[in-house]
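Left out: one protein chain. Kept in place: all the others.
Labels run A and B following the written order; every chain starts at residue 1.
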Amino acid sequence: MALHPAIFTLITDFGLKDPYVGQLKGALLRGCPAATIIDLTHHIAPWDVVGAAVAIRTSYRFFPVGTVHLVVVDPGVGSERAILAAAGDGHYFIAPDNGCLSLLVADHRIASIHRVEEPIFFDASVSPTFHGRDIMAPVAAALASDGHLERFGPVVEPITIRTVFPPKAIDAAGCLHGQVLGIDHFGNIRTSIRADRFDPAAFAFVEIGGRRIGPLVRCYQEAETGSLLALIDSAGFLEIAANRANGAALIGCAVGDPVIVHLGTGETGAGGAE
Amino acid sequence: MALHPAIFTLITDFGLKDPYVGQLKGALLRGCPAATIIDLTHHIAPWDVVGAAVAIRTSYRFFPVGTVHLVVVDPGVGSERAILAAAGDGHYFIAPDNGCLSLLVADHRIASIHRVEEPIFFDASVSPTFHGRDIMAPVAAALASDGHLERFGPVVEPITIRTVFPPKAIDAAGCLHGQVLGIDHFGNIRTSIRADRFDPAAFAFVEIGGRRIGPLVRCYQEAETGSLLALIDSAGFLEIAANRANGAALIGCAVGDPVIVHLGTGETGAGGAE
Partner (left out) sequence: MALHPAIFTLITDFGLKDPYVGQLKGALLRGCPAATIIDLTHHIAPWDVVGAAVAIRTSYRFFPVGTVHLVVVDPGVGSERAILAAAGDGHYFIAPDNGCLSLLVADHRIASIHRVEEPIFFDASVSPTFHGRDIMAPVAAALASDGHLERFGPVVEPITIRTVFPPKAIDAAGCLHGQVLGIDHFGNIRTSIRADRFDPAAFAFVEIGGRRIGPLVRCYQEAETGSLLALIDSAGFLEIAANRANGAALIGCAVGDPVIVHLGTGETGAGGAE
């Protein structure tokens, strides 16, 4: 399943001000000089493992089979926390064992996980503050060459899973409860509610910040300019947005705020209306 | 004219916080695993078609012949607006039909344009909110393989052109009128006035924000440190700047402000002086 030349993606909380991302790429290129390296994002909030878990869950499948994905949000760098190398759905993943891969596990996308322990794959000099560059990158380069996980260390199971936004059943009132997972560059509100958790035909409205928004539209343009709308986003989750305007600013909502989908007729909904 | 391996450039309003740019690159790599992908900018203001049109006009020619340029500023995504594939000056361009390519057309750089309609080239699953990833990227990858536009759909003409900053003739007072198109990272003021619209030897001064700046210098260093200056920028347009200082902040100007080039002697100029 290895790709030639290899493709790598990166998700980090490093930002782009400092040369850290570039140094990590240098380490990948030392192991794999013909590599293609794609930035998924370096703007995960510092130490935000949940944000990293969401980003890799929604993004890996747009890459060719055989891609190696590095997720380096690692507040415990240098401590005893393990580093994991995983495979599933035709892709490879390397991340600290701190929850970064937990949503992929929850989605049943991971077939096997090994703990990375064999220092022969590491850089000759490992800084205790930069395992992304000195351990994960050289391991990723080795993994890209043949796709074999077992040489890095033993199988681990169960991994340390940080449970993030556990899906809930539809409640007695016909409501599905979730929360705001993120607000994107356009002010679109990404939620934890997967579109396959409800019947779109039964969608009445979504309740957020004291407002009721619905029914579902297909694209931004189907709402009036400046108006709020709800749709299924390009990753398969419920999104609340506005047409050519900043939906999050209009609503005044923040990450973690509750989001409630009301199924059935509009009359079914409990709770505040506009 | 196709390049092997293919080179792509990207201009978007996606920003770099979210994994959208990376997902679009993944889609390019699925179609063209050896692609080289270069970011021109992802910081076009959200939905700013004019900004995108300026960026592609000033940047495409620095790339090898055969490069495929994607311009994804697409407020109408998912609606009936067309997607265009164009060729000219040895380059290829893919963008929504909303004005992004209109300055290239105005500059007579485009030889042929086709409407992208054949879903066989699209991703198997097209999100109505992300045509950049699910339509434009796979079409771009196909285009890079042989440079044939006609298979994507019919020739279109005239395209929907959003007319941006139409050039004006020199007026009776010997003045050339334009405006501030953008302010760059250094505070340099980019204008809509092309250097080939006037004789540099006749340039007396440029009037902006109540100030008169001139004559033209060749480079920043030719002005005193902190002083305002006017020169021809690296894209062939009149620029107002300051040596090692933020020219836009010194003048207090903004995008859209009028810029007037006075030709002939300094005495010719009408309007406010410092």
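Quick note on the criterion: a residue touches a chain if its C-beta (ideal position, glycine included) is under 8 Å from a C-beta of that chain, and two chains touch if they have at least 3 such contacts.
Since we're looking at a predicted model, the values are computed, not measured.
Here the missing chain is touched by one residue of B:Leu40, B:Ala53 or B:Leu149, and it is B:Leu40. Only one residue from B:Ala111, B:Ala173 or B:Cys219 touches the chain missing from this view: B:Cys219. For the chain left out of this panel, the touching residue among A:Gly15, A:Pro119 or A:Gly236 is A:Gly15.
Check A:Gly76, A:Gly147, A:Gly174 or A:Pro258 against the missing chain and you find that the one touching it is A:Gly76. Against the chain not shown here, chain A presents residues 13-23, 25-27, 29-30, 33-35, 37, 46-47, 75-79, 127-130, 133-134.
If you put the missing chain back, the residues of chain B touching it would be 3, 5, 7, 9, 11, 16, 36, 38-43, 55, 58-59, 62-64, 67, 182, 184-186, 218-222, 231-234, 239, 244.
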